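Here the structure is laid out as structure tokens; the discussion comes afterwards.
Heads up, one of the protein chains got dropped from this complex, but the rest are sitting where they should.
Here is subunit A:
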Amino acid sequence: MPAKRKASVNHVSDERTPSKRRKHPTATDMSSRSPSSRGEHTSPPPIVKSPLLKLPRQPVSHSTPTKNKSDMRLTRSQSKVSAIAYSRLPSGVPLCDQSEDELALLTSNKIPNGKKSGQISCKVSQLPRVFVEIVSPAPRTPKHLTSRFVANPASPTPTRSRITRKLSPSRPSSPPSPTKVSTAKRTHPLRPIVHSTLDGGQSSLSHCLSKYPPSCLHGQKRAILHALHHPKTAVFNREDENGEPSANAVALQELTALLTGTVERGEGNSCLLIGPRGSGKSHLLEEAVTSLPFQPIIIRLSGHVQHNDRLALREIARQLLEQTGRSFDVESGLVGADDEIEHGADASDLNIPPPSYLPTLISALPTLARPTVLILESFDLFAVHGRQALLYCLLDTAQSCRADKNSKGIAVIGVTTRVDTINLLEKRVKSRFSGRMFRTAGPGTCDDWISIARNVFTVKASPPNEEWEVRWATAVEKLLSDRSVKTALADTYHLAKDVRLLCRILMGVVLNLSPANPLPDASQLRAAVTSQRYPAPFPFLSEVSYPAACLLIASVHTRSAGHESVTFEMLHDSFQKQVRTSQSAPVQVDGGSIGMVRCSKEVLMSAFELLTAARIFVCVTPVSAGTKREFVRYKCMVEKEDVRQMVSVMGQTTLNQWIKRGQ
């Protein structure tokens, strides 16, 4: 009877509840602790007693002491007994379309006796395996389970044992082992153990470290987080391996020389500071500016903020006002322009000149009392402004700046990551640019990253505690010499050399330290690498509800059929077909169908909206007012393999079958 055996397989693991709930006794679980249900394996379901009626005072308790042998035998399996038993209602019960959990709420006097109950007991006796499976405690080894079930032909072993094993990773109760972390799928990252900073842990580690006051850890964390804000203290400005000065040191030297020329000798200079992200361009610039003998007027513009020349000009005028304390036209003495300025569109008391006076405003900069340094962040974005007027004026002014007594110097410094920025400039602009380009570079080798990490981690905490420092230094050395840590950091380094990424990874490690777990270890760092370098786009996919899982599986099948975009109607149709197929088997277990649970269209739609909000389904066509929402075309952003993984973690047999064999 292959059909029947298959059916029993379905039934045994057909708990519609997500996997995580298996580990916790539910309301119905509690009911099986009633005296009437204990030790009655072959009797009709005891669970039809309302769970509410038999709840003990402490509903959630995993270790309820038992008093006799039969109790002890059943204690660990109670949840599964109830999980099976709640479906033992005859199909003729009026509430047949309600969920099985709800059926369990029915009082015992609602169970019809006579013929149907006879059927129930008959079916139960035909499927003793169900109970054997159910009462088996979860932590058995798979081998043991297999041998046990093979002895009985109707045993649903394979599915069951596999599922039982796969349930565990969703909520680990202990720190993840290194191998587990490395093989962890992106779709369901492990939840780190929550070590409360308040109550303290009971681990042996915390035991031996409990003599250190929490202020040690607080101080260390604070010092490290502070150090992470200034990572340039670590390796920038030093010589490279060949004994030659590093790129940043050279750039700093040249930039300082250029700025000194402007400030001291009144030169007009222009240069570009080019380097990849996180290579220290801004830090270097700040250092050069602060090292000047006296502070020039510094005007900072950014291509991300000043989208056009008008905004840039307003900002220049505003910053001039702030730094000189006087309005621009007053200071520069632009006679004749005042009337127009006052009648400008947005003229406030800043006296912002209109764009037609752009050349005059810029050309007045060398006439100010102090030299001017213009810093243009994201210089490449200024090149897309109309006619590059601002750049033209700035560079023209810098080029034509004459060093004499009446004029002060001006320096235009462009900061950018684009190496081809010079090519973006028009010919007339390029010809006014000095062509000086300073390049910065990030850490040259992976060892630099390790040394940055070491420098950051070994920062001295403010309340010094020698014992703690020794302990901490040992842990850090152990961490950084760990082979898996080196591999993880090297992988990351070869993908992106951005030091800020390293800082974020280290920050993730430091944040997870707690009084219960005060020392960093390799698994924490690997987890931080995963979460910071490539955070899962859809974490906790296995935690989605049953309707959402159904929609995802339906979309996988629709994609397999060649349709990249789906409408809600297509998914709903696929779901309905699958429900019909799975319920069409003429097999009932305890009066209930073994197929998938029905779900109304509205509930599916609300699950679909949640998935849309989480951007798991993304709209691919522009939505017009005339299109109903169930016919809007969406694309599923989750890969098929991720959905497979999700279903196997959820551990529902019907869903598993659907994704494996469904259409």
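Keep in mind that, in the parts below, a residue touches a chain if its C-beta (ideal position, glycine included) is under 8 Å from a C-beta of that chain, and two chains touch if they have at least 3 such contacts; residues count from 1.
To be clear about the criterion, contacts and distances are computed from a predicted model.
Name the absent chain as its UniProt record does, using one of the following: "Elongator complex protein 4", "Origin recognition complex, subunit 5-like protein", "3-methyl-2-oxobutanoate dehydrogenase (2-methylpropanoyl-transferring)" or "Cytochrome c oxidase subunit 12, mitochondrial".
The record for the missing subunit names the protein "Origin recognition complex, subunit 5-like protein".
Just name the one of A:311, A:419, A:437 or A:475 that touches the chain not displayed here.
A:311
Check each of A:264, A:467, A:573 or A:641 against the chain that is not shown and name the one that touches it.
The one listed residue touching the chain not shown is A:573.
Touching the left-out chain: which of A:492, A:514 or A:582?
Checking each option in A:492, A:514 or A:582, the one touching the absent chain turns out to be A:514.
Please output the residues of subunit A touching the missing chain, sorted low to high.
16-18, 20-21, 24, 26-28, 50-55, 57, 59-60, 95, 97-99, 101-102, 105-107, 109, 171, 189, 191-192, 194, 196-198, 214-215, 218, 221-222, 225-226, 228-229, 277, 282, 300, 302, 304-307, 311, 314-315, 318, 346, 348-349, 378, 498, 500-501, 503-504, 507-508, 511-512, 514, 531-532, 535-540, 543-547, 561-563, 567, 569-570, 573, 597, 599-600, 602-603, 605-607, 613-615, 626-628, 630-631
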